[in-house]
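Okay, structure first, notes after.
A single protein chain has been removed from this complex, and every other one stays in its place.
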Amino acid sequence: MTIIMLIVVITVPFIAFDVLPAIGDPESPPNSHVSDYYIEHAIDECNSPNMVTAVIVDYRAFDTMFETTVMFLAGISVVLIMANKPRRRIPSPGDFKRTRNTGGTPIYQTINKDVMISTIEPLILIYAMYVLFHGEVSLGGGFQAGALIGMTYLLDVMAVKRDKPIMNLTKFMSAAIAGLGPFIYALTGIICFIGGGLYLQYNKLPFNIHEAELHSIGITAVEIGVTIGVAGTIITILNALRERISFDDDND
Amino acid sequence: MMTTINAFLAAKGIYLLTLILLSLGAAGIIVCNNYMKKLICMNVMQVAVIFFFLCFGQKTGGTIPVALSEVVKASEYINPLPHGLMLTAIVVSLGTTGVGLSLLFRITEKYGTIEEDDLIRRENKTKTGEKE
Amino acid sequence: MKENIPVLIILLPLCSALLCLLLTGLHKRLGRALVVLATAGSLVLSVIQLRTVITEGTIHYAVGGYEPPFGIELVIDSLNALIIVMISIIGFLTVLFAENFGDDRPVVKGSANAILALLITGLLGMTSTGDMFNLYVFLEITSLSAYCLIAMGGSKGVVSAYRYMLVGTIAATFYLLGIGILYSATGTLNMGDLSAILNKGGYDDVMLVSMSFLIAAFGIKMALFPFHGWQPSAYTHAEPGTRPLITGVMGKIPALAMFRYFYCIYGTDYIYVKYLLILLGVFSVFGMLYGSLMAMGQSDIRKILAYSSVAQIGYISLGFAIGTPVALAGSFLHMIGHAFMKGGLFFCTGAIRFKYGTVNIDDFGRIYKKMPLTCGLLVVAALSMIGIPPTAGFFSKWYLALGAAGRHEWIYIAVLVISSLLNAVYFFKVIEKVFIQQDKGLDDKWSKGELELPLTIILPVVVCFIAILGIGIFNVKLFDILMLTLEGVGL
Partner (left out) sequence: MTLILEAILLLGLIGITVAIIFGKDLMTSVVIYCAFSFITMFLYIVMGAPDVAFTEAVIGVISTVFFIIILRSVNRKTK
């Protein structure tokens, strides 16, 4: 079958070429050439014990700025693709039932759905704030915090029966906010110009504080931008999808 | 006995499994008749590449890349660079999935089906009445 | 402030895209005005940057202040600067042109302009970055905005966008695999540092395996011959307002990235280089013949142009396959010329569709009476695609043939001539339909004012007209600028 043929075609040259380094050894090129600089200088240069955050937001900050832009781009394109005015040639059963605004949440009341989730949501949001602001000390960072906020909105919209969703963002407003996130990120870079440095050079930020503090200010501002971008995008995609999908409860 | 398995896995085994996962994902995109299954197989392929990239950062006996006060030598920590890169790749795969799903919804709305063969048949039918 | 120009060129369209939705909320036309201003600003900056590159040589810009192997670096040499100017010009014209197409609800207008600005940012970033993984992120931005712009072109566009997305993601995955293998062998992600390590020798296997992945990835992205399955339907059904940018420029930047990997990083002294050149030559020869043959049988002008794009990409990769500096200069001259030719032709088709609403060339009878300027551009672009002397197309083919003669590749010269003749067949068919066929009595939907078309369509048409002739006349000057970087490169 095609799958077996494909696997054979790919594995035969794989065995022939001995190209990849063994997995564990510390002396293999990727572990010795550039990464030792990151490991040794993460603390004193970027003031962040979490080396992964240092790599993401300080050494390779240009990557992550365009990464957040990709998220914003995905959010807008879902809005755009869903924004056509459908001339229904193929009537789907959903048309004949009045679509309630509950978004498919079951009508029946249960203890865990209504009570528990409403109590858990603020805890998740607090945890998201913790993950955001401790990005460089412990694990976490912008993406994780933004995704957590997005997940709280998703949990609330899908599970709890409310007439108005908690954040009540229209599709347009949440897309605009999702755009604001990466702009904050780009703005911190532009502010570094004023301080006379190159783009995203945190120790040239114009505030007269000790250089290590400047790095943490830069990193926190950038993480806030990433969080707003990611959370806004997830909320935008969710609103756009839910608006067009005709939910009905008794669907088999 | 354990060390020989370990040695084989370290040199070639893990890469072989990743390669099989990748080729399965690629084969799934080609073979599956349903468009949503193609999207899932696309995600599988992206996860396989992310795992492939993370394999390079491994160090036997290294701790997670968060700096502890007493551990100083560089060979103690796992390489942080692939992790930084792969955060980007994961978020890109979420973006692509979101766009793919909204495209899928538009296809279902217009042609009523997401099976490859029905879709091509209905596409050719509408080609005669093409206005645009 | 002056040394920050390389980043500012990328930043201006990016920030305008991010704020575009917010401002469209405040006022209907504000968002679009910001995007137009930003692309105009980046056009001016790119011209300044071209001047500084010619006078002072390559610019190395270390983002974030970290030296290259540790931080990300932007490398702008004379080749890059020229292509950045070309992207900015066509981007600016497309932003003007896209005003007349698409519905005008604020959400849709704001997001469409934002995505167009992000496509320009992605293209600008892909040309100027000097870091492997950064190229992947820009590749993703370009592809995602291309999927959405193609999906906006009606329900048939959605299906072709979905197929393009699947193939595009496979290409991105192959690209990641390619740089993964390179990273595992050398440990660095910076292109300059990478070529220094690779040229020390002993990496022949690694280079062959990763180069095959990279050829597959860039082949899919630039629609080279065996990987071009997605391209005709995607270019045909793309959103009419942004089609010039997608077809004209988006297919070319992966070709530049392939050149960067092929010649700037790998050089030509490892043992497998002959086989890879032959492979690339075979792809481009078949691409040129297939594209021209398929284009002859179409009646829809967009399909003709889509298939002719496959042929023109074959010319560019032919320049890479030959390898001498003259042939490389010819292929880049063709890349820049073709961007204006293809962009110009799609500006014409968009203008005709805007005025008459038809794309079938059978009912283009005698439209030159009412639309003299657009038909003028149609003729000039068609002549330059065929390769008639005063226009840009002839000189790029001339340098390609010169390079091929230098390497005694007679097959390539023969294919160049045959493919130009095939181009002549279907382009003269289009010209004949426009001028000689009797009038179909089309009712024109737009007839305000004495101009044949609104200003935002006339300006792109006229600029492309001047650009095609200008490149043709000043090609020696462009050739010298290109030779600044291409001197040492190649066989």
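Read from first to last, the chains carry the letters A, B and C; within each, the first residue is number 1.
The rule is short, and it goes like this: a residue touches a chain if its C-beta (ideal position, glycine included) is under 8 Å from a C-beta of that chain, and two chains touch if they have at least 3 such contacts.
For clarity, every value in this text was computed on a predicted model and none was experimentally measured.
S.K.: I'd like to know which visible chains would be in contact with the absent chain if the whole complex were considered.
M.R.: Answer for the hidden chain's contacts among shown chains: A, B.
S.K.: Out of A:33, A:113, A:134 or A:242, which is the one that touches the chain we can't see?
M.R.: A:242
S.K.: Residue-wise, where is chain B in contact with the chain that is not depicted?
M.R.: Interface residues of chain B facing the absent chain: 5-6, 9-10, 13-14, 17-18, 20-21, 24-25, 27-28, 31-34, 36-37, 40-41, 43-44, 47, 50-51, 54-55, 57-58, 62-64, 78, 82-83, 86-87, 90-91, 93-94, 97-98, 101, 104-105, 108-109, 113-115.
S.K.: Could you list which residues of chain A touch the chain missing from the display?
M.R.: 3, 23-24, 50, 52-53, 92, 94, 104, 139-141, 143-144, 147-148, 150-151, 154, 158, 234, 237-238, 241-242, 245-247, 251
What we mean here is this: only the chains that are shown with their structure count from here on.
S.K.: When the mean CA coordinate of each chain is compared with the mean CA coordinate of the whole protein, which chain is closest?
M.R.: Centre-most chain by C-alpha means: C.
S.K.: Can you give the whole-Å distance between the Cα centres of chain B and chain C?
M.R.: Centre-to-centre distance between chain B and chain C: 28 Å.
S.K.: How many Å are there between the centre of chain A and the centre of chain C, using C-alpha atoms for each centre?
M.R.: That gives a centre separation of 31 Å.
S.K.: Can you list the residues of chain C that touch 2 or more other chains?
M.R.: Residues 133, 137, 140, 144, 147-148, 151, 155, 158, 183-184, 189 of chain C touch two or more partner chains.
S.K.: Quick check on chain B: which residues sit in contact with 2+ other chains?
M.R.: Touching at least two other chains: 22, 26, 56, 81, 85, 88, 92, 95-96, 99, 103, 106, 110-111.
S.K.: In the complex of these two chains, what residues of chain C are touching chain B?
M.R.: Residues of chain C touching chain B: 133, 137, 140, 144, 147-148, 151, 154-156, 158-159, 161-162, 165-166, 169-170, 172-173, 176-177, 180, 183-184, 189, 359.
S.K.: Of all residues in chain B, which touch chain C in the complex?
M.R.: Where chain B meets chain C, its residues are 22, 26, 29, 35, 38, 42, 45-46, 49, 52-53, 56, 81, 85, 88-89, 92, 95-96, 99-100, 103-104, 106-107, 110-111, 119, 123, 126, 130, 132.
S.K.: Under the touch definition given earlier, write down the residues of chain A that touch chain C in their complex.
M.R.: Contact set of chain A toward chain C: 13, 17-21, 28-35, 37-38, 58-63, 66-67, 69-70, 72-74, 76-77, 79-81, 83-84, 171-173, 175-176, 179-180, 182-183, 186, 189-190, 193, 197-204.
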